[in-house]
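For this depiction, one protein chain was excluded, whereas all remaining protein chains were kept in their positions.
Chains here go by letter, A and B, matching the order in which they are written, and residues are numbered from 1 within each.
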Amino acid sequence: MKITRKRLRPVVGAVAVAAAASLALAGCTTSTPSSEASSGGKTITIAQVNEVTSFNYNTPQGNLDINGMINYLTQPQFFTLDQKYNIVHNTDLGTYKKLSDDPLKVEYTLNKDDKWSDGTPMTADDLMLGWAISSCYYDSSKTDDDGNVTSGTQYFTNAGGCIFKTDLPKISNDNRTITFTYKQPYVDWELVNPIQLPAHVVASEIGVSTKDLTQAFLKTPAGDPDNPAPANATLNKAAKLVNTGFDTTSLPKDKKLLVSGGPLQVSAWTPKQSMTLVPNKYYKGKHAVKFGKLVIRFIGDANAQVTALQNGEVDAIQPQASADTLKALKAASGVKVQTGNQVAYDHLDLNFKSSVFSDPKVREAFLLTIPRDEILKSIVTPINPNAKVLDSQIFLPGQDGYDESVKQNGSSEFDKVDIDKAKQLLGGKTPTVKILYNTQNPNRVDAFQAIQASAAKAGFNVTDGGSPQWSSLLPGGDYDASIFGWVSPGAGNTMLPQLFQIGNGSNYNNFNVKEASDLAEQSQSTLDPKKLQDIKFQIDKLAFTNFYGLPLFQSPGLFATNSKLKGVEYFGGQTGIVWNAWDWSK
Amino acid sequence: MSTIQGNLPEPGLDGAGMTDADTGAKGESQGRIILRRFLKNKVAVAALIVYLLVLIFSISAIGLGPVHGWWPYSYKQLNPQVNQGAPTLRLWPFSFGAHPFGQDRIGKDYFALTMRGIQNSVLVMIVLGVFATVVGVIVGAIAGYFRGWVDAVLMRITDIFIVIPALVVGAIVGRTANGLGAFGLAALLALVSWMVIARLVRSEFLALREREFVEAARVAGASDARIIFRHILPNAVGVIIVASTLLIASAILLETAISYLGFGIKAPDSSLGLLISLNQSAFTTRPWLFWWPAVFIVLLALCVNFVGDGLREAFDPRQQRFSLRRTREPEPTEADAALAQAGAAGPGDGSGGAGA
Partner (left out) sequence: MVSYIARRIGVSILILIAASFIMYVLAASSGDPLQDLEGSSSPNKQALIEARVHSQHLDLPAPVRWLLWLGGVARCVVPIGGGCDLGTTFQNQQVVQLLPQATAATVQLVMVAFVLAVVFGIALGIVTALRAYSGFDYSITLVSFFLFSLPSFLVAVLLKSFIALGYNNFLADPTLSPLALAIWGVLVGLIVQLIVGGAFRKRLLVFLITGALTALVLWFMSATQWFVRPSLGPVVVIVFCAAIGFGFVGLLAGLHNRKAWITAGINVGVAIVCYFGLQWLLNASTFGTLVILAVVAIVVGMLVGFFVGGYDRGLMMRIGALTAFFSAGVIVLDRLMRSWPAYMDITNDRPLATVGSSTPGLEGDVWISGLDTFTHFLLPTLSLLAISFASYTRYSRSGMLEVLGQDYVRTARAKGLPERTVIVRHAFRNVLIPITTLVATDIGALLGGAVITEYVFGISGMGQLFAAGLFRTDVNPIMGYFLVVAITAIAFNFLADLTYSVLDPRVRVR
């Protein structure tokens, strides 16, 4: 084979390619081929349904359970809730105490060596920012029905709304203490956590010094909707950053947004997959964690979470509680299961505006047919064999006051289905009752069917008003009764006026007992715990004696963990499984 | 795109020429020939019988509408738990027991639920199949027959529907149509499933409208409607039947997928996909809740697929012809000669040696 020039060309090419390739190879190889273990400490992996969407939990759009968990682990908290929803002050961060009842004055003091995760000390500037975000002090806006601002300025939008009003706080000279003076007594003052985001980060993001930011807060007058002042530029910028600047879909390039003041800090985020948190080395206190890394995997399908736990891919899950999930988890080897109750409960409410139920006798008769025990047995007992029918409209079992209230509120009348008495009360009438419920929630569907069957025995004709769009039908009142669930925060008393005050937006069933309504309103400014408890007892009783409706059951909850993971305890509150992450070890 | 459909029998003279040596006899109509071919396909016939048996079984068991079936429980009624909800079905000695398929969480009879699921799934299949076929045939026929701007407009509309993925619209429609039950769901799903048929029918019409018998009808003064429905449509019926069978097979899977995602039929009504979705977490603990509906989904889909395949082969004997062993025989059979003739007339000839 004679090599001609034409034939040579590919050879030259090949040599060139080979040379280029070997060069590229040299650049593409790695010098440390073996994998090495990362920094000390074990990795704990948990699963969550939703993905993180924001590092600021406290905005309307960021108010998701998972964002709340991240917030709980990475932001300073003046208090936490214990297993029975009691408020526990977190003295590692600082102290807060009531100075006087009238006017209500509360003083917050940070400890001396509190630091953010970038080493900056925590100061009253941070408290001032936290107060500014949650107090709505500066807002001078008026809005139309669609939420468009028509005049004035709205600064911080926060998820909790403006539920308390204070004067401009006072900062102490050592810049560690802040004092709030409330305009009216506020029943849940102990649940106000005035430290949310690091002020130095917010300040540097908007290009001012921390001092300037605090000065802006101190100098800007209180908002007056009728006579709005021109917007303060610094405040506006700060508000814009706080409102949307922490929303993100991946790990922000600007690491300042990740500055943490809690036991953990976010270190990595693979979008759609997982988020990694590592200990905050500046955090000193009881809540310091005992592991090296916490990985939160985002797994949308609850059944997939169960398999992942069985397969050892995650260490702890908080799946939707169902008897089958429970049984499958119990059968799996190396899995520990804990059941309990959530701070949520399902209830049947009677619509006081409906013509059928305008007669208290019909209300009573209908409530007497509700097979609460049967509903409990089919829905909750398989998960939590110790579960009992819920007997209070206000307290949850385990909360201080539940047992006492049950004894006096008259719920015992509805302990058993009493068809005969119901018939007697009806006196031969056969009212038609339309029940609204969520057809997409199997528990509600089952409860509806059970009620339908039982009420029919007394002569009620129960019709199906169920809809997947139940929630938008709820305020309309085109139904006689409704079955749905409330989620309570566990602690606090904001629920009282919502449920029992006449004309309140959440009083869907138009409960119109003046006495209860007044008591509910009064409760919001009652600071004496004993008096408050007494008000609650009275409302609870009024709800039963006026046939408000019936609470059905407390929603069951379920935690399952790898048996290697120690320290996980059941908690029904909204922070979910991570509520005691600092006690975990592996 | 129209030329892909080259694998269909040509009507008229060629059709007669194609009569298979072992199925065709002179003087039989094409319909009878196809029926005979289909009946020869034992698997397809068996599948059809199984399908019908399942349907009859489900209807007779729990009845239909106000009529009650022979099964004592309804799919809505709550019953006390028997045998802790486990199936009471016994094969030997055979007995149904109280709840042959077991009971669900709140004691509903799973047999009745499954039967109702079958009814709904079959209803969705049939309604979707019929509606989509009718719409598809009308759109395709008008587009293919009139051509020009009518064709352009209709085909662009078809394209609009095609770019929206079926599952997507299905899910949205399913959620919107929630109150309408299985029938409404199927009817609305049909509105987004007719495009394949429309395209097929159009390309079939484009080819057929140039044929001599259409020309003859036109010269004889037949109206457009008459030409479309009396002359062209009967010749395109093979394509339509085969395509709609395939559509029906995919309909049951679409319905189950939508119900599985929670967008389809809702409790207290029942569908096979919904049953699986609701009881997925019971897979390891109460497997029967998972397996009964699963078995019937697969069974129904399998049957329709086999029937569809049987129909396709009955309408399209050319594929059946080839067999390696046979072509190696030294002399071509009579049928092969006929095939060669048919092939020459069809569009599938010409530049076949592309790879040679």
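In this section, a contact is a pair of C-beta atoms (placed from the backbone, for glycine too) under 8 Å apart; a residue touches a chain by one contact, two chains touch by 3 or more.
None of the values given here were measured: they were computed from a predicted structure.
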Looking at A:K105, A:R176, A:K293 or A:K327, which residue reaches the missing chain?
-> A:K293
Of B:A86, B:V134 or B:L253, the residue touching the omitted chain is B:L253
Among A:S250, A:S358 or A:T430, contact with the omitted chain is made only by A:S250
Identify the residue among A:Q498, A:N512, A:Q533 or A:N580 that touches the chain left out of the display.
-> A:Q498
Across the whole complex, the chain not displayed is touched by chain B residues 1, 3-4, 6-7, 156, 159-165, 167-169, 171-173, 175-176, 249, 253, 256-257, 260-263, 273, 276, 280, 283-284, 290, 294, 297-298, 301-302, 305-306, 309, 318-319, 321-324, 327, 339-340, 343-344, 347-356
Chain A positions in touch with the non-displayed chain are 1, 10-11, 14, 17-18, 21, 24-25, 27-31, 33-38, 43, 45, 51, 53-54, 59-64, 143, 145-148, 157, 159-163, 244, 247-250, 268, 270-274, 276, 293, 295, 297-301, 303-305, 307-308, 310-313, 468-472, 474-475, 484, 486-488, 494-495, 498, 505-506
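In this section, only the chains that are shown with their structure count from here on.
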Distance from the mean Cα position of chain B to that of chain A, given in whole angstrom = 49
Name, in rising order, each residue of chain B that touches chain A in their complex.
-> 76, 78, 105-107, 175, 178-179, 262, 266-268, 278-286
Across the complex, what residues on chain A touch chain B?
-> 302-303, 306, 322-325, 327-328, 331, 378-379, 382, 439-440, 442, 445-446, 449-450, 453, 467-468
